[in-house]
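Note that one protein chain of the assembly has been removed; the remaining protein chains are unaltered in position.
Here is subunit A:
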Amino acid sequence: MKVLVPVKRVVDANVKVRVNADESAVDTANLKMAINPFCEIAVEEAVRLKEAGVADEVVVVSIGSKNSQEQLRTAMALGADRGILVETDESLSPLTIAKALKAVNDKEQAQLVILGKQSIDGDNNQTGQMLAALAGLAQATFASKLEVNGDSITVTREVDLGSQTVTLPLPAVVTTDLRLNEPRYAKLPNIMKAKRKPLDTTTLDELGVAIKQHQQVISVKAPGQRQAGIMVESVSELVEKLRNEAKVIA
């Protein structure tokens, strides 16, 4: 079975971003970039399926600027077999991304598409669901466990009240939650080997995907700052403050 894993280049999770002075966008110039953490979990799951003999090919795809090649190489160093870059310098909505991924998958015909549940920049949590909808496939979002049994998969999902287990017919779309697995680190020899793995580049035009503007960004602002707090010396002082100053306890 073939597994398709979309990955996204994002600002590293440990970097605290700032808003541009003109409030037009978040300033991402010269920041450390990385593969989105949830996408890394998706790659790891696909590679584990390959190691278990369930998958025979893992294809990674990214949509973005030329620099996204770095994240595709990272994914290949982690075990993906080949990469596809849909090169564009436009900022795309999750719906357009989903349309592009559907076009890629129409060619690849993967049995399973594994995505991260959300990217840590846009925090949208939409792309996997939209891809499943457009492709007419069942979806299992926020997966914490994935089992392939022949022509179906059984997925345990993290939901608000606990966890839920569902069975989906293949092909299907799965989005990963944090606890699906712990991604491995890329080893140096694998990083070298990844440089020789195939990486094809295509465009939205070639895929026949039109960019439609659905939203206009009016402003991007820094959130309100909290007033500076105080340090208390003792537990009794804390209780006194909470009772008489903040009035949040009786």
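Simple rule for what comes next: a residue touches a chain if its C-beta (ideal position, glycine included) is under 8 Å from a C-beta of that chain, and two chains touch if they have at least 3 such contacts; residues count from 1.
Assume contacts and distances are computed from a predicted model.
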Record-based protein name (UniProt) of the chain missing from this complex, from "Electron transfer flavoprotein subunit alpha", "Sulfite reductase", "Quinol:cytochrome c oxidoreductase membrane protein" or "Multisubunit sodium/proton antiporter MrpG subunit": "Electron transfer flavoprotein subunit alpha"
Candidates A:A29, A:A52, A:L188 or A:I230 - the one touching the absent chain: A:I230
May I ask which residue of A:V3, A:L78 or A:M130 touches the chain that does not appear here? A:M130
Residue, one of A:M1, A:L178 or A:I211, that touches the chain absent here: A:L178
Could you please point out the subunit A residues that touch the chain left off the display? 11, 13-14, 16-17, 19, 26, 38, 93-95, 98, 117-118, 120-127, 129-134, 136-142, 144, 154, 157-169, 172, 177-179, 213-223, 226-227, 229-232, 234-236, 238-239, 241-242, 246, 248-249
